[in-house]
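With one protein chain held back, the other chains of the complex are shown just where they sit.
Labels run A, B and C following the written order; every chain starts at residue 1.
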Amino acid sequence: MLLGPALFVSAALFTLGVFGVLLRRNAIVIFMCVELMLNAVNLTFVALAQRLGVAGQLFVFFVMAVAAAEAAVGLAIILAIYRHRGTVNLQNINLLKG
Amino acid sequence: MYAQSVLTALIAWPALAAGVVLGAPERWAKHLALAASFIEFAVSVPLWWVFQPAGGMQLQLDVPWIPNWGIHYAVGVDGISLFMILLTTFLVPLSILGSYNYITTRERAFYALMLVLTSGMIGVFVALDLFLFYVMWDVMLIPMYFIIGVWGGQNRLYAAIKFFIYTFFGSLLMLVAILTLVYLVAQRTGVYSFSYVNVMNNIGALGPVAFWLFGAFFLAFAIKVPMFPFHTWLPDAHVEAPTAGSVILAAVLLKMGTYGFLRFAVPFFPQVALHPAVQRAIVTLSLIGIVYGGLVAMVQPDFKKLIAYSSVAHLGFVVLGIWALTLQSVQGALMVMINHGISTGALFFLVGMLYERRHSRLIEAFGGLAKVVPLFAAVLTIVSLSSIGLPATNGFVGEFLVLLGAFRTYPVAAAVATTGVIVAAMYLLPALQRVIYNPLDQPENAHLADLSPRELAVLLPLVACIVWIGVYPTPFLRRMEPSAQRFIESVRPAAPAAAAR
Amino acid sequence: MSWTLIIFWAFAGLAIASALCCITRRSPVASALWLVVTLFSLAALFVLLDAQFIAVLQVLVYAGAIMVLFLFVIMLLNLGRQGPTDVKGPLGVGVAALLGGVLLFQLWILRHVAPPDAIQLPPSSMARLQQEQGLVGAIARPLFDTYLIPFEITSLLLLAALVGAVVLAKRKL
Partner (left out) sequence: MSASALQLLWLVPALPLAGFVLNGALALWRPNAKAAVSTIGVGALVLAFAAATAAVAEFARLHQAAPLVFRYWEWMPVGDLRLDFALQFDQLSAVMALVVTGVGALIHLFSVGYMHEDAGYARYFAYLNLFVFFMLMLVLGASFPVMFVGWEGVGLCSYLLIGFWFTEQINADAGKKAFIVNRIGDSGFLIAMFLIFRATGALDFGPVFGRAQAVFPAAGTTITAVTLLLFLGCAGKSAQIPLYTWLPDAMQGPTPVSALIHAATMVTAGVYLVARCNVLFALSPLGSAAVAGVGALTALFAATIALKQWDIKRVLAYSTISQLGYMFLGVGTGAYAAGIFHLVTHAFFKALLFLGSGSVIQALHHAYHATHSHDDAQDMRNMGGLRRYLPWTATLMWIATLAIAGIPPLSGFFSKDAILGAAFALATAEPIWYVYWAMGVAAALLTAFYMTRLMLYTFHGPTRTGEQERQHLHEAPWVMTGPLLVLGLLSLSGGLLNLPELMGGGAFLHHWLEPVTALADRMRPAVELSRVVEWALLSGAVGVAALGIFGAVRLLKPEALLPARLAPPETGLGRLLWKKWYVDELYDAIIVRPLQWLAREVLWKSIDARLVDGLIVNGSATASRALGWLGSRLQTGEVGFYVVLFVVGVLLLVGGAVR
């Protein structure tokens, strides 16, 4: 069946997501990498749903809802930051420092 | 009626009175607090006669507090705690009276804290429920933290925080040990209970975990005692604390450590506490405390620090007495606990009175005071002599019994400890000489006022006790003997044969 | 090798390749567009894995809504033009590669962790279920039955996100 290959693809995509997050400085791109990771996980859910029941697909649904909410809020934050600092490059954003 | 409620009343009354003091006008605070503490003392005095020496744990009251967790409000008194209660109620009015001129700011808060502290101290000594004990232990910790930190000397914050963290560190370890112990006992009996009696009856053999539990209890109490090398908070706390704080700290708070040994650490884990290696280590630490505390006291320029280090030495005798585990040594240890409270308390009062007059605690700042303030000099001499254990004062009775008893178990250790008697003379007499004898070479000292009637009222009861206990300690000894006997018997199976006398 | 498998690997390759492009393109717009490709490929994989409804959602919500949102923001911030690269230096690449490698290695080891046989459904049971209850029904039934409360909470989450996004993005309230 397709479970093994699907999991392999999922792992590859997830790793690429992580790689991207670590590699880039642009907040929006990092955000997109996070989406990529979410999708990789979705793939795992779907693949396993074939064997373990439809609940896996339901979780993908929930993940999408969360991702949508996250994207909305996250992008709003990025907008706010950009307005404030004039950049979305994380190197220049160290407001978190106490 | 009295028997049922006296202990609860002793805990509750000061706390209630503290509320009243807080609400009263500032200038009434000290008078109200004095009255309240005196009533507390009056309530506690009949205990002396109500208490039945052979009656074991008595005047008990046990009501569920948090029943789901097996926590009870359980109190009771035996020959060990009786004198600690009386010592507390006796010294609190005196310390409040002794603070009349010393404390000039935020009087309401100070006296209210003193009263809350009293509640906590009484609670520690009467609690027969491990949880209640722990709660009371922390209840007395917090007022003392503020007393040092708000009304203390130059370096008060450092001292207060050191005192707090040090003690709290130990008390947290103790909490962990208490919880573990209750859990282990519950595994055996199926019932969760913090009751002292229940734990004591069902503790059984704990195996290797007993070592860690004992270690936690020991550390908590050893810090409080304080035993070498956990003693360095004491000089700082004593030096910075106001007079009343120093008095209560030395006279009562330190005794909680040794009381904890007698009540919890040793009876719970006799196999560990009396294991030869552990025993040797603890006896060695107590000897180091005696000699080292004395020698370090000898070179202190600050009178309060000197007394603080002498406390380390005196409490070393107590620990030695407890671990020597003979009737004489254990009763001697109890006597030293009482005597140290009286003598060291009086010494702190006296130093505090000097400080009020000259704003210095340095021994070098004085000299020749016997000419200027003869009454003060006479009292200081008597109290110092009691502290160095001159026969026919209280100090001798305790130390003599400890050493006599300890010599049966540990001849060499007792012989080493006896040198502490020499060291005691070496640290207190030079200090005494430099304060009240020698030429009157500092002009500021030439016009000091002698003891006022109020100060005499503080000191004379203490001096009376010094002589009374020194000459006729039998009423004390009789009341504590059965309890000391039971303490020894409860741990004896684990003790080496030599201790069984 | 069956057609299914060939199609699977074709889309899988596409997804991985475009994901690689997504994380390496300098321009955010390019990245976003490559991500869209990945998402589409994944939708195709979902179809192959008997999750047609999810695949549709993927195209509508992800590739449609979310990515458009991304692009809007990029445009809004005027980040489309070529700027200095935001890829980290050699050290950053090294750290990223190391951590990614470790992750991949861990996942490789984890591949053997299979769900126990006892709870596994027989093969193609998903397809059967969809036949019995319809593509949407197979998902809708548990969603409005077992997972009703999480579903409702999701609506709350979306509402909160909506409000939050408005509050954050507005210049001045």
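Brief remarks follow.
Everything that follows uses one rule, which is that a residue touches a chain if its C-beta (ideal position, glycine included) is under 8 Å from a C-beta of that chain, and two chains touch if they have at least 3 such contacts.
In this text the structure is predicted, and so the values were computed from the model without any measurement.
Considering the complete complex, the chain that is not shown touches A, B, C. Checked against the hidden chain, the listed residues B:Ile11, B:Val75, B:Val421 or B:Cys465 yield one contact partner: B:Val421. Looking at A:Leu3, A:Val66 or A:Leu90, the residue that reaches the missing chain in the full complex is A:Leu90.
The chain omitted from view is touched by exactly one of A:Leu7, A:Leu22 or A:Leu79, namely A:Leu22. Among B:Val283, B:Met298 or B:Val383, only B:Met298 touches the chain that is left out of the view. Within the set B:Trp151, B:Phe407 or B:Phe487, the residue that contacts the chain not displayed is B:Phe407. Contacts to the hidden chain, counted on chain B, fall at residues 162, 165-166, 228-229, 231-233, 292, 295-296, 298-300, 326-328, 331-332, 368, 370-371, 374-375, 378, 385, 390-392, 396-397, 400-401, 403-405, 407-408, 411, 414-415, 418-419, 421-422, 425-426, 429-430, 433, 436-440, 471-474, 477-478, 481, 485, 501.
One chain is missing from the display, and on chain C it is touched by residues 88, 92, 95, 99, 102-103, 106, 109-110. Summarising the interface, chain A meets the missing chain with residues 18, 21-22, 25, 27, 30, 90-91, 93-98.
The criterion applied here is as follows: only the chains that are shown with their structure count from here on.
Taken as a graph of touching chains, this assembly has some other topology, since it is neither a line, a ring, a star nor fully connected. Inter-chain spacing, taken between the CA centroids of chain B and chain C, is 69 Å.
If each chain is reduced to the centroid of its CA atoms, chain A and chain B end up 63 Å from each other. By the touch rule above, chain C contacts chain A in their complex via residues 4-5, 8-9, 12, 15-16, 19-20, 22-23, 28, 31-32, 35, 38-39, 42, 45-46, 48-51, 53-54, 57-58, 61-62, 65-66, 69-70, 73-74, 76-77, 79, 86-88, 92-93, 95-97, 99-100, 103-104, 107-108, 111, 115, 119-121, 123, 126, 129, 138-139, 142-143, 146-147, 150, 154, 157-158, 160-162, 164-169, 171. By the touch criterion stated above, chain A contacts chain C in their complex at residues 1-2, 4-9, 11-20, 22-26, 28-29, 31-33, 35-36, 39, 42-43, 46-55, 57-58, 60-62, 64-73, 75-80, 82-83, 88-89.
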